[in-house]
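One chain of protein is taken out of this complex; the other chains stay put.
Note that the chains take the letters A and B in the order they are written out, and that residue 1 is the start of every chain.
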Amino acid sequence: MRPTAPLILSAALAITATSLTACGAFGNDPNTLKVVYLRNTDNKVRHMDHYLSMVKKQFEREHRGKKVKLIPIQAAQPDYWVKIQQMMRSSKTAPDVVYEDTFIINSDVASGYLRPLDRYLRTWRDWDAFLPQARTAAKAEDGKTYGVPIGTDTRGLWFNKKVFATAGLPTNWQPKTWDELLTAARTIKKKVPGVIPLNVYTGKGPGEASVMQGFEMLLYGTGADPLYDPKAKKWIAGGQGFKDALGFLKTVYGERLGPHPSDAVDPNVTTRVATELLPEGKVAIALDGSWMGQFWRETGGRPWPEWSRALGQAPMPTQYGDPPGKVSMSGGWTWAIPAKSEKPDLAWKLIETLQTQPNAVEWTLRDAQIAVREDVATDRRYLTSMPGIRFFTDLVRHTHYRPALPVYPRVSSAIGEAMEAVTTSGTSAASAAKDYDKELRSIADGKVVNRSR
Amino acid sequence: MSSSSLPATPAPPAGVPVPAPAPPRAPVRRTRGAARRLRRRAGVDLALLAIAALFVLPLVWLLFASLDADASLRVGAPSPATMDNFDAVWTQEITFRPMLNSLLLCGGATLLTVVCAALAAYPLSRYRSRLVRPYLLTVLFTTCLPLTAIMVPVYGLYVQVELIDSLLGTALFLAATQLPFAIWLMKNFMDGVPIALEEAAWTDGASWLQTLLRIILPLMGPGLTVVTIYSFIMMWGNFFVPFMLLLTPDQLPASVTLFTFFGSYDTVVYGQLAAFSILYSTPVILLYVLIARKLGGGFALGGAVKG
Partner (left out) sequence: MSTLTQQPAEPEPTPPPASVSPKATGTVRRHRPLRWLPLAPATVLLLLFLGGPIVYCVAIAFTDMQLTGSSSTSFVGFDNFQRAFDDKHFRNAVVLTLTFTFLSSIVGQNTLGLALALLMRRASKPVRTLTGSIVIAAWVVPEIVAGFLLYAFFRDEGTLNSVLDWAHLPSQDWLYSAPIVAVSIANVWRGTAFSMLIYSAALSDVPREITEAAEVDGAGGWRQLWFITLPMIRRSIGTNLMLNTLQTLSVFGLIWAMTRGGPGNRSQTLPVFMYDQAFLKALIGYGTAVALLLLLIGALFSAVYLRLLRTEV
């Protein structure tokens, strides 16, 4: 070997080091905005990607020299939270604009990950167009607003009219109690073999989708404030409603009225119901969200023009039909700016572009959201292009919101665990509820009231 | 240079193949036992083939699925065989960028590991000191630790020192995890190089670095190859480290993108997933074959890890 060998060696090391750093260093260009959002795990569902690249082009045209870098995180929702929290922890990786669910926003505010937007909202004329409920959706305990809501949703029962006709059930079906719902499912199981009678999300895999669409839609039909008492500021333990809701799941999965439990707890089940089971008529009744049309529109991942005729909608009944007789839950997503973003002003400009009236309408349509802005709700395109939107918008009157508290995501995770236990093992509803109570005490730090008799 | 210079080597997180001389064949005794022996050999062969069949099933599925336009989870010959799946994943986003990231990450980390290990092995192999034994024992001890466990703290630490989401930071950590075993192997290989040759160089006034580079390393070529390739294979397959330390999708190596791909939902995607798995596995399989060939021909694999 020649005497230059050490030189070559150190040169090689130096080159490696630079190329490795170079690749990691694009992040802090002052003219580039990083936008992190959730990409659907179905590779065909890309409506958000398309919408964002449209807005990106517009923004880059209007702001010379500025760039928008779209960073999609393709993952199941629970993994998405982890990733964005990990990113927001460090100023090196913090994006400038982040797609946040109202479900997690209070928790992330408590961690100091997000920046209050009040400064910008005060001078933003469009803010006045937001409906009152929406304006508080991303307001944290400190009274500041941390996200601009871009839509809301409600939940109810979707059912396949053809399957109902085959089973001899009315195609204008409106169950009044949980029992009527179960009876219909049992009838379908008997009369239409090969079709999953009733899909209710469950378990840890689908994350908040299970807890909100599956569990809380049941729980909030069992009585007032079944999860958290806002007056006493305490979480509820030992409630009968909690056990009954778990019992309902136990019945659905125990009697094989739902999908096979191993499919039910798969993180991809939410997508699968939307893009496969419902369009192909493989599930008769689905307890699901108002946004399902996003998959079936021409911009969606599974265009299905017939859906508005093939599917009926019914409100989810309360347990024994007690007034108001129907239940819905509402949430929604927001655009937020991480605290560690180094260019919040520019980031805000991007949010403004995302929420110009035409763009807001476009997003509301593509994502099949329920409008949160007056000027979107009254837009002709919004009113005409979405079958079923009236039904789901009407549910807003009876809808419930989750406790907007930092610990909610952990409570939700404990609920998911209880659901998974009753679904996939012999654990009884009572014993799963007991485990939840124990977990709740540790999460809520004693702020728990016992309601057991 | 043969495996005999790899004494009682402990503890690779997974062993390294080093050829052993083929076991001395006993002279066949032509007795009445010969027929029985033949029968027994047939039995042994059958038993082995049965085990091999069980091991090969998942691999056959992978191969078939990659060639099948609508692959299911069940093993079945594709009809007709097609390269569509490979075509579909043969893109910048699915194949090239992740593979390039893997190459940069693992190549860089391997280079670092090998250089550090070679340097460290020199004094450990050539000098005598009371420090050598404790040092080696510590290295050995580290080799055995379940490093999976420190991934959570490493993540926390990397956030604090801003090394998170950096290929360099990740490569440094990968290098550190592989280093103990690399030092151990390298030192043992170096012990096998006779000292006599160096003596001439010393009298010529050569420095230790010159001796190391011009005399020892060229002489332990096969050993160096083993350490290099082995480190590379281990890093190439590593999932947890980049999964925890890299966040930006653009920087993810193939191990992590494969996992994302796997977690994504699409009814027809099994074939593509299989195709990408094959593309991703090919480099390490080729490298493995290379060391097996280079160091021993055929399948005379012996123990770097004998007790």
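Worth a mention:
Assume a contact is a pair of C-beta atoms (placed from the backbone, for glycine too) under 8 Å apart; a residue touches a chain by one contact, two chains touch by 3 or more.
In this text the structure is predicted, and so the values were computed from the model without any measurement.
Here the missing chain is touched by one residue of A:Asp101, A:Asp379, A:Glu420 or A:Asp437, and it is A:Glu420. The residue from B:Leu67, B:Met99, B:Leu172 or B:Val226 that touches the chain not shown here is B:Leu172.
The chain not shown here is touched by just one of B:Ala34, B:Ala77, B:Cys144 or B:Leu197, and that residue is B:Cys144.
By the touch rule set out above, subunit B reaches the unshown chain at residues 3-5, 7-15, 17, 20-24, 26, 40-41, 44-45, 47-49, 51-52, 55-59, 61-62, 65, 72-75, 112, 115-117, 119-120, 122-128, 131-133, 135-137, 139-142, 144-154, 156-157, 172-173, 175-177, 179-180, 183, 187-188, 191-192, 195, 198-199, 202-203, 205, 208-209, 211-212, 233, 236-240, 243, 255, 258-259, 262, 270, 273, 277, 280-281, 284-285, 288, 298-299, 301-303, 305-307. Along subunit A, the points of touch with the absent chain fall at residues 78-79, 81-82, 85-86, 89, 104, 107-108, 110-113, 203-205, 260-262, 265, 267, 406-407, 409-410, 413, 417, 420-421, 424-425, 435, 442.
In this text, only the chains that are shown with their structure count from here on.
Put simply, the C-alpha centre of subunit A and that of subunit B have 42 angstrom between them. The touching residues of subunit B, counted against subunit A in their complex, run 101, 104-105, 107-108, 111-112, 115, 155, 159, 162, 164-169, 171, 209-210, 213-214, 217-218, 247-251, 260, 263-267, 269. For subunit A in complex with subunit B, the touching residues are 1, 3, 5-6, 9, 12-13, 16-17, 19-21, 23-25, 27, 41-44, 71-76, 79, 83, 86-87, 89-93, 267-268, 271-272, 276.
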